[in-house]
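Take a look at the following structure, please.
One chain of protein is taken out of this complex; the other chains stay put.
So, chain A:
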Amino acid sequence: MAAETVLEAQGLTKRFGGVAAVNGMSLSVGKGEILGLIGPNGAGKTTMFDLLAGSVGVSAGTIRLMGRDITGEPAHKRLAGGMARTFQIPRPFPELTLLENMLIARQAQTGERLWANFTAPRRIAAEEAAAKEKALGLLDLVALRRLADEPARVLSGGQRKLLELARVMMADPKVILLDEPAAGVNPALLEVLIARIQEINASGVTFVLIEHNIDMVSRLCSRIVVMAQGALLFQGRPDEVAREPRVIEAYLGGSGA
């Protein structure tokens, strides 16, 4: 890989009781890449995301984000460090408006400090206005701006995925982990989603994508990592993966090579 490495995991392991959901998995993601992460159900893909994003702690292994070891950092630090994730089943804050859902995700503002609301009201107001403008711009990007003042519970499943993509953009991430963005999204909205991912990627943001929709993966990803039983099975270009016997066998549930 020519490009510099943005995200690197080595020997990641997560045990739940006696079961290793992820077992010595390594991967590295280059700057500006869209990496596909695929594998049969139960291969440990989502657990891998949980480990990378910091939702759960690792049992063993190291994670580096732009060269910096972040293995022990909590989720909000990793987000501040430039890595965001979305969920398989997106759940916005139901009673907050779309705009508020967006504003929640902005990073380290003066308004966060209790006292600053009284001591520096003008700066707070300026930051608030800038964040609002950015949030509305991103909502526009995902075609949700007209719903900005509605509570998020009114959104369809597909719209929630778009909201989530817009929300993670609020933190200006360098890397976005997308967990099954296409699942449950209607075909028209899916085209919007793919186009937005490509646009955001063109602006220099790196993606890692868990996806079962092979058409979407082949269109977006230049390289695919295949996981099975918590470990790396194969990695390569989409056409290589499609031809690889071990991958086909893992998906068809063969008795093992």
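Here is the rule we go by: a residue touches a chain if its C-beta (ideal position, glycine included) is under 8 Å from a C-beta of that chain, and two chains touch if they have at least 3 such contacts; residues count from 1.
Basically, contacts and distances are computed from a predicted model.
Student: Between "Branched-chain amino acid ABC transporter permease", "Cobalamin-dependent protein", "TetR/AcrR family transcriptional regulator" or "ATP synthase epsilon chain", which matches the UniProt record of the unshown chain?
Tutor: The missing chain's protein name, per its UniProt entry, is "Branched-chain amino acid ABC transporter permease".
Student: Please pick, from A:A9, A:L51 or A:A105, the residue that touches the omitted chain in the full complex.
Tutor: For the chain that is not drawn, the touching residue is A:A105.
Student: Hey, which of A:A80, A:A126, A:A195 or A:A242 is the one touching the hidden chain?
Tutor: Considering the complete complex, A:A80 is the one touching the chain left out.
Student: For the chain left off this view, which of A:M25, A:I38 or A:A53 is in contact with it?
Tutor: A:A53
Student: So which bits of chain A touch the chain we can't see?
Tutor: On the side of chain A, residues 53, 55, 74-76, 79-80, 84-85, 87, 91-96, 100-101, 103-107, 109, 111-114, 117, 124, 128, 167, 171 touch the unshown chain.
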